[in-house]
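For this depiction, one protein chain was excluded, whereas all remaining protein chains were kept in their positions.
For clarity, chains are labelled A and B in written order, and residue numbers in each chain start from 1.
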């Protein structure tokens, strides 16, 4: 059963990532783009978890954790930059 | 692997990926930034949380014994999602991003 479910989930997540990508390109504001990027990060996490199940390997867990941490730090840093304004003073 | 574990894993995977898709649809089609913020923070987080739980069940069903470190990933996601949403919302308010016409109440 998993042999059929995993490709289906991969396709669904792929579709979700395409939608995120459209929002990333269309914007219109930088905040929208950061939000789209953050969602892309989380969906990439889902892809890695799926890959881990498909390969029956726990090696992917560390990669997933790193991506989660990077995504969070990146989003917070970008959000902070945005709320302070784009002039460095 | 017993059939019921496989069925449970499949259920969580399908539900999780569908929630991730709903989050992406919301991000794509809702009218303004503040409404768009809702979809990824809730739907996508829960979706990926569901998939991580599926992964935990999957690895628990193997002879090596249960593994709990996937829970850590879910925990991290559930802690980080509201924080980043709050940061982005505050940034958007500072920048006075346009609000959808139907919104009631004044943010500033």
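Here is the rule we use: a contact is a pair of C-beta atoms (placed from the backbone, for glycine too) under 8 Å apart; a residue touches a chain by one contact, two chains touch by 3 or more.
One rule holds in what follows: contacts and distances are computed from a predicted model.
Of the names listed as "NADH dehydrogenase subunit M", "Branched-chain amino acid ABC transporter permease", "Aminomethyltransferase" or "Sodium hydrogen antiporter subunitE, ShaE", the one that matches the UniProt record for the absent chain is "Sodium hydrogen antiporter subunitE, ShaE". For subunit B, the list of residues touching the undisplayed chain reads 19, 22, 25-26, 29-32, 34-35, 37-39, 41-43, 45-46, 67-69, 71-72, 78-79, 81-83, 85-86, 89-90, 92-93, 99-100, 102-107.
Rule of thumb we're sticking to: only the chains that are shown with their structure count from here on.
In this assembly, the C-alpha centroid of subunit A lies 10 Å from the C-alpha centroid of subunit B. Of all residues in subunit A, those touching subunit B in their complex are 1-2, 5-6, 8-9, 12-13, 15-17, 19-20, 22-23, 29, 31-32, 34-36, 38-39, 42-43, 45-46, 49-50, 52-53, 56, 58, 61, 64-65, 68-69, 72, 75-76, 79-80, 82-83, 85. Of all the residues in subunit B, the ones that touch subunit A in their complex are 6-7, 9-10, 13-14, 16-18, 20-21, 23-25, 27-28, 33, 36-37, 40, 44-45, 47-48, 51-52, 54-55, 58-59, 62, 67, 69-70, 72-73, 76-77, 80, 83-84, 87-88, 90-92, 94-95, 97.
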